[in-house]
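Only one protein chain is missing from this complex, and each of the others stays in its spot.
Naming follows writing order (A, B, C, D and E), and every chain is counted from residue 1.
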Amino acid sequence: MSSIVVRVKKKQIEQLIAKGKRLDGRGLTDYREIQIEQGVVERAEGSARVLLGKTEVLAGIKIEVGTPYSDTPNEGVLTVNAELVPLASPTFEPGPPSENAIELARVVDRGIRESKAIDLEKLCIKPGKKVFIVFVDVYVLNHDGNLIDASALAALAALLNTKMFNYELEEDDVKIKPGRKPLPIRKHPIAITCAKINGKLVVDPWLEEEQIMDARLTMTTDDDGNICAIQKGGSGWFTSKQVLETAKIAKEKAKELRKKLVKA
Amino acid sequence: MSSIVVRVKKKQIEQLIAKGKRLDGRGLTDYREIQIEQGVVERAEGSARVLLGKTEVLAGIKIEVGTPYSDTPNEGVLTVNAELVPLASPTFEPGPPSENAIELARVVDRGIRESKAIDLEKLCIKPGKKVFIVFVDVYVLNHDGNLIDASALAALAALLNTKMFNYELEEDDVKIKPGRKPLPIRKHPIAITCAKINGKLVVDPWLEEEQIMDARLTMTTDDDGNICAIQKGGSGWFTSKQVLETAKIAKEKAKELRKKLVKA
Amino acid sequence: MSSIVVRVKKKQIEQLIAKGKRLDGRGLTDYREIQIEQGVVERAEGSARVLLGKTEVLAGIKIEVGTPYSDTPNEGVLTVNAELVPLASPTFEPGPPSENAIELARVVDRGIRESKAIDLEKLCIKPGKKVFIVFVDVYVLNHDGNLIDASALAALAALLNTKMFNYELEEDDVKIKPGRKPLPIRKHPIAITCAKINGKLVVDPWLEEEQIMDARLTMTTDDDGNICAIQKGGSGWFTSKQVLETAKIAKEKAKELRKKLVKA
Amino acid sequence: MSQKSEKLIDKKGLRLDGRKPDQLRPIKIEVAILANADGSAYIQQGKNKILAAVYGPKEAHPKHLSLPDRTRLRCRYHMAPFSVQERKSPAPSRRERELSKVIRESLEPSIFLEYYPRTSIDIFIEVLQADGGTRCASITAASLALADAGIPMRDLVAACAAGKIDDTIVLDLMDTEDKKGGADVPVALMSNLNAITLLQMDGTLSLKEFEKAVNLALKGCMKIYALQKEALKAKYMNVKEAAKE
Amino acid sequence: MSQKSEKLIDKKGLRLDGRKPDQLRPIKIEVAILANADGSAYIQQGKNKILAAVYGPKEAHPKHLSLPDRTRLRCRYHMAPFSVQERKSPAPSRRERELSKVIRESLEPSIFLEYYPRTSIDIFIEVLQADGGTRCASITAASLALADAGIPMRDLVAACAAGKIDDTIVLDLMDTEDKKGGADVPVALMSNLNAITLLQMDGTLSLKEFEKAVNLALKGCMKIYALQKEALKAKYMNVKEAAKE
Partner (left out) sequence: MSQKSEKLIDKKGLRLDGRKPDQLRPIKIEVAILANADGSAYIQQGKNKILAAVYGPKEAHPKHLSLPDRTRLRCRYHMAPFSVQERKSPAPSRRERELSKVIRESLEPSIFLEYYPRTSIDIFIEVLQADGGTRCASITAASLALADAGIPMRDLVAACAAGKIDDTIVLDLMDTEDKKGGADVPVALMSNLNAITLLQMDGTLSLKEFEKAVNLALKGCMKIYALQKEALKAKYMNVKEAAKE
């Protein structure tokens, strides 16, 4: 977009927000409509598709046997990767993960990891030698803003949909046995993002808002209302009042989303 | 080349072909002169140099001990790589393999693999643990068209030239013993390429023909006249009649080339 | 720099050198002031910072357990890497090692390796299976010319500063025991570089001299005055007389530097 | 491909999933399903689930790669890490790079490339789930995405494979049939022009078997062509209805 | 982060290195220590040893990445291979790439980017030794390097983390506390503007604990801000004295 178009749009959005309104008709703390569909990729151990307005994210889970990290010999391994595939937006380029894709993956990862959502000790096969590796692959299919919340939600929905295979150890070889069981999920971390536009906070920014926002703040909270991950992004700033306001919004909105997920 | 030069040349070649003639004096189904020289790189386990007109390709074979693929624990591993090294053409760039180099390697690979030319089960040392890996490295030294046929021929000639070392297993370690024996080669897959120019098929296109052709079609056939690999290339199309005509040409020409190779 | 500026500077420097003088006031065979500080990175097994005029290089040593090369099963492994990090010069780019960084690392490596400065056999834990790997990481922090000499000196000073951990083998696992001991260093290879400018040799060229020099010649000598590594660089040439003159200068200057290091 | 002893065709002449030899897998096609792309399509063929998107024509970038007399068609075939049995690294494999090339070359003949000199058209294909025959299904979807983007075309390209299992020539091999069968012949066709724009093969076939396989694959292409046209029609009906409301 | 049984705070309320909960580690800052860079700074915070250098504003390269209305700020946070316990490969890790981004975004608000359209400013950070809290120390140093380079700024950015160990909110966690503790909240602040330009968190905190941690971190930032100003003053004194001689 040319900088003039951006400036005009910025003004328009800011004037609306000053009146508590948004371009797409939402109120400042309204979330877009969410659709969650689980099990969309049968070949994956787990999968889920999330529609957040026109933002569309697919997450797939694969589970493999591997070696634990040396400092956590009794725990399975969680690996989160995000692909901003070029069919999702004219601004996404093919090639190795961009800075944005890496940040996205790491923020989703932190939410799951720090909330201890997965009981990783239950994924240990043989301490120090063999554990399960849980690959969470986040695949953005259409980018219309707020990829972090949509991706975190898709990842969690896919984990909840995941069925692990049964196994037994035979002389250090993992033999797969019939039957499947769910992943040991203990918590449901939900990421909520607010954008700061002209000094006001708006929840769940869509693409046009992201293009003109000052900054964004994502807070991930667990079932107990504790914060487990935060990420500030963008080249603006927040006051400490705005930070605490965001924390409250995040806690409240996360409850709403968590309900939808458990229903899903 | 500028697009005007290409268009003039295209017209000239097409007019000749309409009369059943070619720029370099060949008839439409004539192959260029072939020279095959085996054993040119003594340090390799096997090697061969093929001259197809001015197209020059060197193939070298190295054999190493490695682990089998998990789905074929009783079979050795075949790996084909092609390098379009920049000394061969002003259009080849240094750097990681281009799309063309990858296609070339994979078409040569398919011919060998699908014809079951190498008895890979004889390359198993210890099932599931240790097998021989056969590296076929195709090295294009001068590019004057029809790299696929020249490369497939060089690869096969090099495999026929290959001497494996003898070995014995000592407590899971492979010990090399004196003496050498040939690779277990069962079939002689030969690739034959036709180009479609102005609706006509010409065999073994050279560079000037490739630059203006509509499309090319490569068929690899084995000693029994069966087809074992096909690759269409280029941005044109073929009718099903042309496809079957190519199959017949390929079968016939492959016989001729196979004879030369066995002589070599 | 524009080519005109370079030409003017070249003339100026050449005229001075014709009179036996240099832009920074040194005589032709004077070395810049050297400061060596060891142990600057406590977390590394060894480290040293070298200031050569305004050229600043940090070297850090890490020691890990790994596998030996198959042709030297009884020897530890030496690995030298050099990073021309972009904070050191406006001409250094972020990204994978440039040609210059690779050459720098390899010249430093050759000096240490060929002089047999480290008794690598003493770094063998279990022949053919487990040895110590000594990582020498050369980090250029400010580039004001003659990176080779400064880097070789920093690497050697860091090796002399290195403390290895004690260990014992328990069923093939290396267990770290309390206490530390120095690396087995036998020799002190010192690299000395001369630049050829307008037919004259100058020792320890700084940046402005390097920018206009014809060529450079680095000779590394050991404690016995033997040469153990040489590298010619730059797009000019040397006469055999200049080569032998450089060898004599290198031997003499290395003695001076070696003294400073032993003092350090 | 290695022929194992397990039967891929039962005594009744039916395949593992109950299909007859000349029967396609169930196919579901949707056009215009991605909001940002200029054109897009989704195909489900058996368990294959594939998205194709088209961006362009747009200014070619970098400029020195633009062509003075026609558009530059680019194509990326890519598999999601979770689309196959063992997780696939997201970095493009050699197979993906070859398929990107042959898919591009199977679509190029259908496009009036000379209409948009100095521009580029990007085709992005994402295989979300793979079950054999993904290159053909990708071509089918990508051709629709091109049409959806309004790119002027000679005809739609429909693609389908035939092959050999248990000595029988069959249509549209699924993964197990591909892996255990004797040959696979993917074909792409512009039906109106009788133009074969993709032809590959691996396995072993006699000349006769090959001829039979190609003819069967071409029939498959024509059936899929009909489904493509239905999908396009369905889209325009939707647009029409939307316009009425 | 996993909470282990070992105590990180003793009975007297002191931490492993003898600090009180709200106490910073010893900090040493020097400005203008690299000869070639346009601006530079060195910080030692506990065992952290970090260099920051600034080059620019200069012509943006490649040109198509230049911005018509402001400077392009670029930032590379990089760790020396010997800076951590196990040797780190010199190739940038995913962590280093994320930190490069958040550090850049924590410094951007402080710079009058619109003063130098079509240019770029490069910030290079090298962690020579790491002991927890390197991103904050890097921001503190990089902001000084920007000032040293004469880049017009709204305010200096000072950064500091707070976190939770043994159920106590503490300031400026060192590596062991970070790894064994319950939460870490790095914060960056422009003190004059009361503007938080970096905020991240990992671990688990209740809303109350979080509020307490942010406030403690902000106090830490303000203390570090004072040290930054001292370091700048020291530099100008040196320049002055040098000028007198």
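We take it that contacts are C-beta pairs under 8 Å (C-beta built on N, C-alpha and C of every residue); 3 or more make two chains touch, one makes a residue touch a chain.
Computed from a prediction, not measured in an experiment: that's the story for all the values here.
Partners of the chain left out, restricted to shown chains and counted across the full complex, are B, C.
The chain not shown here is touched by just one of C:Leu16, C:Val40, C:Val65 or C:Ile102, and that residue is C:Ile102. Residue-wise, the contact with the chain that is not shown comes from C:Ala229, picked out of C:Val77, C:Ile212 or C:Ala229.
Only one of B:Asn81, B:Gln211 or B:Thr239 touches the absent chain when the whole complex is considered: B:Asn81. Residues of chain B that touch the chain left out of view are 40-44, 47, 54, 56, 58, 60-62, 64, 81, 83, 85-90, 94, 96-97, 135, 137, 139, 141-144. Residue-level contact of chain C with the missing chain is found at 3, 72, 97, 99, 102-103, 105-106, 110, 113-116, 215, 217, 222, 225-240, 243-244, 247-248, 251.
Following the convention adopted for this analysis, only the chains that are shown with their structure count from here on.
Shared contact partners of chain B and chain D: not a single chain qualifies. Ranked by distance of CA centroids from chain C, the top chain is D. Among the other chains, the CA centroid farthest from that of chain E is the one of B. Closest chain to the protein centre (all Cα atoms averaged), using per-chain Cα means: A. Inter-chain centre distance (chain D to chain E, centres taken as mean C-alpha positions): 51 Å.
For this pair, chain A with chain E, the centres built from the Cα atoms lie 27 Å apart. Residue positions 97 of chain A each touch two or more of the other chains. If each chain is drawn as a node and touching chains are joined, the picture is a simple open line.
Here the touching chains pair up as A-D, A-E, B-D, C-E.
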